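What you see is the complex with one protein chain gone and the rest in place.
Note that the chains are named A and B in the order they appear, and that numbering of residues resets to 1 at the start of each chain.
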Amino acid sequence: MNWKMWSLKKSPWVFHVNAGACNNCDIEVVDCLTPKFDVERFGIKLVGSPRHADALLVTGCVTRQIAPRLKEAYLQTSKPCVVFALGACACGTGIFCSGYHVVGPVDKIIKEADPNAIIAYVPGCPPKPEAMISGVVKALAAI
Amino acid sequence: MSEILQNLFWILVFPGFLFSAVLGLVATWIVRKVSAMVHHRIGPPLGQPLYDVMKLLGKETLIPQAGQSFMFVVAPLVGLAAILLLSTMLWRISIAPDELFVGDIIVAVYLMVIPSLALILGSSASASAHAAIGASREMKLVVAYELPLVLAFVVVLIKTAAVAGQNQVLSLAGIAGHASVLSISGLLAFLVALLCVQAKLGFVPFDIPEAETEIAGGVLIEYSGALLAVWIIMQAIMLVALPLFLVVVFLGGFGTTLAGFIGGLGKYVGVLVLIILIKNTNPRMRIDQAMKFFWFYCGPVLAVAVVLAMIGNVTGINWL
Partner (left out) sequence: MNQQELNEKLKDIAAKVISIDTPAANRIYMPCESENIRDICRFLFADVGARFVIATGIDSDDCFEIIYHFSYDQTGCVINVKAYIRDRENPEVESITPLIPGAEWIEREMHDLLGIGFRNHPRLERLILADDWPDGVYPLRKDAKL
């Protein structure tokens, strides 16, 4: 494993994207970044710009309005990067699968932008912060 | 020839780039670890800042198409070069105080401004609305804190001029001889200079230009990969050079003996811990609040300090 992937695993900086979520998963993401769970031990830091990010935390079933913007945010992230689909809606549109405004789960939209994207799924409604940390650790170990 | 090689060694290895960068990354780790302890959590491992830099060097560097790519690439390098020179100069003065040159004070003050200027130039070349807001805030912040910083320095010069006598060349090594903070005017000047250094480092409560949650990364929004790594190393070396500047100017610097050197290191760590504590106990200010703070609160305090210093000079009272 080359040094780029090794250092990516040691210091994954995250950027949070809300692609049409009900905010439940977003609250849990922000909760995960508080001192109680201390993800800075793993080098995880919340950054304000997708250009600084290594991991995109995407919540929400993707709505028609945000689909082009989600693709744009993915393209603006400097590669290599990992996309985390957090929550049941992001993994597979959840209970909104027949909604008139839903264009697809996160992996369908990201793969339209880049067929070789690395996507990790953390199901739950919402996933607990412990589940999110476990998902991130497992995803980084598997890369 | 050997002169050139020796200068290169000083600038690139010790106490230049390699030494300052490594010390800067350790200082960054100290900031994050002490912040974690204040937050009652564990915090990152010792190598975390180094992993961050390594990771950034391995990512692709994206340059915005609509931006000014020459200035975009050159600005961080200019900032890094300036702060590197300042760090080298300050360490040389601390370790070998005989090597002084006339006007090194002025050189130091000018070198301290250049990283902020580089930040403004780099963000203006980014062609992004967020970066433009960040650049305008950085300009306002620089205008706010540069004057109090220079005035605090002038207070120290006044005090040192009385002690140094008429014929001595006033240089950083001369100022480092005695601790100005042990007097009322010196203490006031030190407190104001500490807050100005906090603003220059871009720490809370003055991290207004790079406000992450507010303007999406602000000045550095378009930087990625290797250029972002250069900014991070520049900020790390600032964390070495600027508290060292405070130690040299206000706290008496590093002495000539081994005990004095260790005492100097202790003073540096003390200033660093003060900066960390201020960082962790305050919310971010708005830019207009910061300008008012520096001009209308620090200004009168410094005016009082200057008056006290001059009275102390004239009447010969040392503790004023």
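By our rule, a residue touches a chain if its C-beta (ideal position, glycine included) is under 8 Å from a C-beta of that chain, and two chains touch if they have at least 3 such contacts.
Predicted model, so just to flag it, every value in this text is computed and none were measured.
The undisplayed chain touches these shown chains across the complete complex, A.
Which of A:S7, A:S49 or A:T63 touches the hidden chain is settled by the complete complex: it is A:T63.
In the full complex, subunit A makes contact with the omitted chain through residues 63-65, 100-101.
FYI, only the chains that are shown with their structure count from here on.
For the pair subunit A and subunit B, the distance between mean C-alpha positions equals 36 Å.
Touching subunit A in their complex are the following residues of subunit B: 32, 36, 39-45, 47-48, 51-52, 54-55, 58-62, 211-213, 215-218, 220-225, 228. On the subunit A side of its complex with subunit B, the touching residues are 3-4, 7-8, 10-11, 35-36, 38, 40-41, 43, 46-49, 51-52, 54, 76, 78-80.
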